[in-house]
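Shown here: the complex without one of its protein chains, the others still in place.
Moving on to chain A:
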Amino acid sequence: MNRWFKQKLGRDLMVVLYSFLALALVGSIFMYVYMEERVAANEQRLQDVDQRIERLNALWDDWQGVQYEARGYLVFGDTESLDRAKAKENEFQQEINWFKSVVQTKQGEIFAEDLQEFHDFYFGVILPVTTEYGQLRADGEITETTINPETVLALPTAQRLIEQGVVPYSPERGIDTLGPIQQIETALSDYKDLMDSEKQKVYDAWKLNNNILQFLWIASILSFAALILLFIQPFLRRQTRLISRLSIASDRLLKGEIVDLSDQMGREDEIGTMSRSFHKMAETLRDNERHLIEKNHELQAQQEELIAQQEELQAQQQELEEILEQTQQNEQHLAYRNELTETLAARDSLTAYPEIIEKLVAITDSEVGALVFLDATGSFSITSHGLNETLTRQLLDSENSVLTRAMTLRTTVHSSKQVASDHPLPYPYYMYETAVPVHDPTDDAIIAFIYLVRYKDRFTQTQMGDIMSFARQLSLSLLRMRLFEEMTREKGKTERILDSIREAVIYVEHSTDDVFVNRPLYEMFPELDDITSNELAELSWNEWRETIATTVDQNDDFLKYTDQLFTDDFPHDSVSFSIRKGEMNLQMYAERIVVGGISKGTLLVFRDITSETEAERLKSEFISTISHELRTPLSSIYGFTELMVKKQLPNEKQAKYLETIHAETERLTHLVNDFLDVQRMEAGSQMYDREQLDVEPVIRDMMTFYEASSLKHQFELVTADDRPYELFADCQKFKQLMSNLLSNAVKYSPHGGKITVELAHHDQSISIKVKDQGIGIPSDALDRLFDKFYRVDNSDSREIGGTGLGLPICQEIVRGHAGQIHVESVQHQGSTFTVVIPSYEYAVREQESTTA
């Protein structure tokens, strides 16, 4: 048990607390039972008192009732009242009996006896006497108005009662009736007061009870609290002391002191556990500290060693820096050499001479220097660094200059001379010059000199070596540049030639797969422009091919042909296709470039054949149209003749068919003639037999002819003035022109109307207008009106026959006379064809000026 307490802090405290709680519980239960009992007792008493008061009141009421009835009988002689009073006796007796049964005190007993005594007196004496008195008054034997006690006394009943000694009687006072009544009324009232005081007592007792209870409650709480304080304080003080010992110990531990907690460590509770952990921790800390101190010592030793090493390294570094400086110098020298070599190797080295000489001067530690080039004519050109004009002139012109000597000797020449102090340096010094010839590696001729000058010191062996090696490099570089220039020139020439031809060309070099294209290719395929400019034209053949293929309409043909290019099945034929949805027609063929039996490359050529194809198409279309135009009348002639030959026909039908055949034959003839005319005119083979022609009488004659053949039309010729309208024209062709225009005017005004021809002079020409009031021409047809075989396509014009060649012929005739024809028309109102041809005077003058 003792151990159990020690295992955990606060267990003893808990036990005490629980004990108190139990005690308080028991006390509370006891008090509760006691209080309940008291309350019940009080209630019982109260109930008892209440019941007595109630009965007392009832008794009082009964008594009053009896008295009231008895008096009523006496006064009025009412026997019923008397009966009622008698009847009350029993009830009265019952009440008295109850009081007798519940007697508890002496007072109660006396009260009950009083009651019984009074009852007996009243019902035994007063009521029988009263009854008799009332009877006698009713009988009239007594007549007195007020009750006379003597009369009453004289009543036989009263006498009998007195004799029996039942009635207290004194001769002076007679029967004392009022005495018992007053007595009983006092008794009742006294008893009632007693009950009331009894009730008050019960209430007081109750109140006292409550007060005692409250006091007990508060007292118990206070004592409980006091007890708890009394018990807990020492306990807490004990625990706090233990913990504060631990806290003090940890403080001491922090300060590095040795801590002994052995007395607490033996404990079994939490304090014991904490003390043991604390002890362990303190030991670990001490160990660690010891370890750290050792480490620290070790590190200090190491640091010292490091400082020593660092000093050594600094010394080494200094040494290295010195070496580095040297190396950097060498590196700079090498960098210059390297740059020099690179500059020479670069393509644009021709323009980089100043840079070259500058670097050379730097490498060789010279002061000034120059590159002197000899051209084919023997004159010099010079690129110098630091060389002023005087020195340059001396160098080039003086016969004794190192350059001149080197030229003559064709070898390297050195010279040294003392220079006066007015020169760059403030004291007399030597100037060392050297001129090294540069030979053309192909024919050993001198092509240039390297000229360098140093002050104070001569050129060292190494520097001379540098200069000589540079001279060799320069000679090779110059040769390479000359070759490169030649090549560029050749290449430019080839490119210009290839760019100038009309065909587009792609050349694929077999060894490198490089692709070369000429400018017309870009013009032919603008799509390529976008791509190549983006990707710097580094496209492979396949990329070229793919891009071109996207524009080709007959994609498959193109790819199939180009697929064969690099196979043994090399296509020797050409292929045609269109690009960009027929925008251009191309013919493509390929050639192998073979040199010495080895194929070096493949050439693909695109030729623009758009115009040829178009011409071909137009020709084919023309022939197709002509054949169609010829087939229609031929069909009629063929058909009708066959019918006439093979069938039995009635006469009128035969006549009609013959007429038709004739008309169709005529149409065919016209067609063939017109067609031949057009053909001849278009081919430019129409010869015009031109002469001075006054057109007015010609037109008038023709109009007279047409007027005669048409009844529906009125013809009028309007001339602006009386001067002759002279053209330099072929009379037959002019008639053909006018005939076409006039017959059109008649044909296309089927309902008749006026046909007017107007002639007018202009500065250099004569205009002829042919106006009709016919069906007119739809505005959308005006543009195509002069096309061959074009017929206005509507129901009106369909009725009207024609070859569709009349107006094209008119146009050719007018053009043949250097004139113009045009048309204005409003549909359903008429058309006006205007022909403007140079006047005779102007035409002749023009002709003379051209022949001259």
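Here, contacts are C-beta pairs under 8 Å (C-beta built on N, C-alpha and C of every residue); 3 or more make two chains touch, one makes a residue touch a chain; residues count from 1.
The rule is simple: contacts and distances are computed from a predicted model.
Student: Please identify the absent chain by the protein name in its UniProt record; candidates are "Histidine kinase", "Fasciclin domain-containing protein", "ABC transporter permease" or "NADH-quinone oxidoreductase subunit L".
Tutor: The correct option from "Histidine kinase", "Fasciclin domain-containing protein", "ABC transporter permease" or "NADH-quinone oxidoreductase subunit L" is "Histidine kinase", the UniProt name of the unshown chain.
Student: Which one touches the absent chain: A:Arg160, A:Arg238, A:Arg472 or A:Arg631?
Tutor: Only one listed residue reaches the unshown chain, and that is A:Arg631.
Student: Please pick, from A:Phe278, A:Phe640, A:Phe786 or A:Tyr840, the residue that touches the omitted chain in the full complex.
Tutor: A:Phe640
Student: Residues on chain A that touch the omitted chain in the whole complex?
Tutor: These residues of chain A touch the chain that is not shown: 624, 627-628, 631-640, 642-643, 646-647, 653, 660, 663-664, 791, 793-795, 798.
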